[in-house]
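All protein chains of the complex are present and in place, except for one that has been dropped.
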Amino acid sequence: MTETDNIGTTVDLTPMRSKKLSRSVFRRFLRHRLAVVGGAMVVILLSSALCAPLLAPHDPLLIETSQRFLAPGDNAAFPLGTDELGRDTLSRLLYGGQISLVVGITAMLMTVITGSLVGIVSGYFGGWIDNVLMRFVDTMLCFPQVFLLLVIAAFVTPSLLSISLIIGLTSWMEVARIIRSEILTLKEQDFIKAAVCYGSSHTRIMVRELLPNAMAPILVAATLKVATAVLMESYISYLGYGIQPPLASWGNMLTNAQGYFDTVPFLAILPGVMITLTVMSFNFLGDGLRDALDPRLKMGQ
Amino acid sequence: MLQFILKRLLYAIPLLIGVSIIGFALMHLAPGGPLGVYTLNPTVSVQDIERIKVIYGLDQPTYIQYMRWAGNMLVGDWGNTFFGGRPVLIVILERVPATLLLAGLSLSIAILLGTGIGMLGAVQRYSIFDYLATTGAMFALSFPTFWFGLMAIFVFAVEMRWFPSGGMFELGEEGNVLDLLHHLVLPTVVLSLVIVATWSRYSRSGFLEVIGQDYIRTAHAKGLSNRLVITRHAFPNAAIPLIALLGVQMPFLFSGALVTETIFGWPGMGRLFVDALTMKEYPVLMGLMMFTAVFVIVGNLLADIGVAMVDPRIRLEG
Partner (left out) sequence: MGRSNKSGKTFTRRDFVKATGAAAGALTAATILPSRGNAAKADRIIIGHSQEPVQYNPLLYVNRGTENGPESAMFDALWDMNEKGQFVPNLATEVPSIENGRVSEDGKTWKIELKRDVKWHDDQPFTAKDVAFTYETIMDPKTAVRSRSGFDLIDGLKVVDDHNVEIVLKEPYTPFLWSWQEMHIVPMHILKDEPDINTSAFNSQPTGTGPFKFKSRTAGSHIVFERFEDYHRGAAKVKSLIQKTVPDTMVLYGQVKTGEVDYMMTSLPYDRWDEAAALPDRAFVELPLPWVQFIYFNCGKPQFADPKVRKALYMACEMQKSLDDIYLGRWKRTLSYLHTSHWAYNHDLKDETPNIELAAKMLDEAGWKVGADGIREKDGHKMKFTMSTTAGNTARQGCQALFQQNWKAIGVEMEINNMPGSVVWGEYTTKSQFDTLLVAWAPIVGMDPDYTARCHSQYIPAKHGQGSNYVQYENAEVDALLDKGAITVDRAERTKIYGEVQKILLDEVPFAPQGGVFGGFVMDKGLTGVKPNQYVTDSTWNIQDWSWS
C-alpha cells in the first residue's frame, strides 16, 4: 500500500482574486508553446470550415464523373483530388469540417460537462446521491451505445445539433466514473477537509477546489471524445440516422472510402489526417490548459 | 466489505428489472421491426407479413409482449430467435469464448502497454518518446478501426501472406492452439490500437498529476531511486482513474468489438449484436442486454472495491 501519510498537496486556502488568477493562468498558457500552436490550429480549422463557401474551389456536391478518382496534384483545379463521383475532395473536406467540428466539439463539451458534473457531485456528496447517480450510470452503461444512439436518433429529426447532443448524452458515463474515482481520493485530502472546516460552501468546494484538481482526466477525456464523436457521427450516418448524403462530413468521407482503401488510399487518408490534426490540436491545447490551471505543476520540465 | 457487496448485489435486482423494461420499451418504440426484411423478398406479400406478425406475437401490445418475455425469463427460458428459431441462450453462449479470448487479450495488452507508455511519457515528458506516443495515440484514435483492419489484412494477409485474413481456425485445425494464436495476431493488434491509445492518455495524465505532487518530490529528496518512487509511490495513486476506466470497460469482455470482429470474421459477440440489431432480433437483443447488465454491475462494483483498496481513506458506502 502507498505511504498515504505524506499528502502534502499544496494547500491554497487564501482565495486568490480571480483577476490575478486568470492573468497568471493566461501567462502560463502563453509560455506553453505547443499549447499556443494547438490553439492556433483549432482557430485555423474552425475558421476554414466557417469560411468554406469562400475557400472551397468547387461546389462540394457537384458531380463531375469524368474527373473521378483524381489523386492530389493530378489536376490543379482539384488540388486534393476527387472522389468516386468526381466531387472535389478539398471542397468536401472544408464543408465536411463544418459538420465534423460542430459534432466533435459540441458532443465533447456535452460529454465532459455531464460526465464531470455527475462525477464531482456523486464523488463529493457520496451517500444516497452517489448511489442514485451511479446506479443511473450503471443503467445507461447496460445499453450498448450503438443501440442507444439508434433508438434516440430514430425519434429526433436528425440535425447537426441533435446528433451532437445524442452522441454527448450517450458517452458521458465513462467520464463520470473516472472523475468520481478521482474525487473520492481528492476529498479525503487535507486541503478539502480544511476547506470544509473553513465553512466553504459545497458549490465553492466543488468548483474551486475539486474541479481544478480533477482537471487532468477531464482534459484527457475531452481530447479522446472529440475523436470518438467525429467517428461516431459517421457511424450513425452510415446507419441512416445522421447526416444524409450527399452532404460531406469527415467521418462519412472515411466510410465512403472504405471500398477504395487500397486502390485510392487518399480518399481515406485525407479525412483521417484532418481528424488527427483536430484531435492533436485539442490535445496540445488541453495540455497547455492543464499546465496553466494546475498550480502544482512547474513549467518547462 | 461483505455487507457492501451484498448491498450492491441487492441493488442489482431492481436495476436488472429496470434495464429490461427500458430496453424492451425502447426496442419496440424504435421504428422498423424484424419483419421489414421480408418485404425485400418479392414473393412475400402484405398478407404474409401480417400472418407472420401474429405467429411471432408481434401483433400484441408491447406490455403483453414484455410480460410474456419476463414470465419466460423467470423460468429460465430466454426465448428463441425469430430467424432460425434457436434458443437465445445457446445462440449467445456459443459466442462467449471467441469474444472473451479476443477482447480479453486485447484489453490485457492494452492495459499493460497503455499504462506503460503513459507512465514513460509522463516521466520523460516532452521527450521524443512522449511526442511519438502522443502522435501515435492521436492517429490511432482518429482513423476508424475498419481502416486499420482492412490495411492490416491487405498488407499482412493478402500481400505478404504472413497471417490468415480472418476466422479463428484454419478449416480442419479446430482446437489447434498454435493455429489459434496465428489467427489472433492481426485482430488483437488492430483492436488493441484504440484501447492502448485511450489507456496511454489516461495513464500519462495520471502519472503527471502524481509526479508533480509534493510527496513524490519528498520521496525523491529522500534519495529513493526513480524506479522505486514510480512503482511504490506514484503508481497506486495514478492507478485510481485507470481502475475506474477498467471497471467501465469490463462489459467489453462480453460484448466484444463490433468492427474488428466484422472485418476479421471473428465469430464473436460483437457480430452477433450487429446482426441482431440490423435484423431486429428482439429476443437476442434482450438476452445480450441482460448479460451486459450483469457485467456492468460487476465491473463497476469491482472498480469501487479496487479504488478503495488502493486508497484506504476511501470508505465504501452505498
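Chains: A and B, in written order; residue numbering restarts at 1 for each.
The rule is simple: contacts are C-beta pairs under 8 Å (C-beta built on N, C-alpha and C of every residue); 3 or more make two chains touch, one makes a residue touch a chain.
Because the structure is a prediction, the values reported are computed rather than measured.
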item: Which of B:Ala157, B:Leu224 or B:Met309 contacts the chain that the document leaves out; value: B:Ala157
item: From A:Thr65, A:Ser159 or A:Ser201, residue that would touch the chain that is not displayed; value: A:Thr65
item: Sole residue of B:Val91, B:Val190 or B:Leu208 that reaches the chain not shown, by the stated touch rule; value: B:Val91
item: For chain B, residues in touch with the removed chain; value: 31-52, 54-56, 80-81, 83-87, 91, 94-95, 98, 146, 150, 153-154, 157-158, 160-168, 170-174, 176, 178-179, 181-182, 185, 262-268, 271-272, 275, 278-280
item: Chain not shown, touching residues in chain A; value: 61-63, 65, 68, 84-85, 150, 154, 237-241, 244-246, 255-256, 258-261, 263
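Here is the rule we use: only the chains that are shown with their structure count from here on.
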item: Where chain A and chain B are represented by their mean Cα positions, the distance between them in whole Å; value: 21
item: Touch list for chain A against partner chain B, complex; value: 1-4, 6-10, 126-127, 130-131, 134-135, 137-139, 141-144, 146-148, 150-151, 154-155, 173-174, 177-178, 180-182, 184-185, 188, 216-217, 219-220, 223-224, 227-228, 230-231, 234, 251, 254-255, 258, 261-262, 268, 272-273, 275-276, 278-280, 283, 290, 294, 296-298, 301
item: Complex contact set, residues of chain B against chain A; value: 11, 15, 18-19, 22-23, 26-27, 29-32, 125-126, 134-135, 138-139, 141-144, 146-147, 150-151, 154, 197-198, 201-202, 204-206, 208-209, 212-215, 218, 232-233, 236-237, 240-241, 243-245, 247-248, 251, 255, 258, 273, 277, 285, 288-289, 292-293, 296-297, 300, 303, 307, 310-314, 317-318
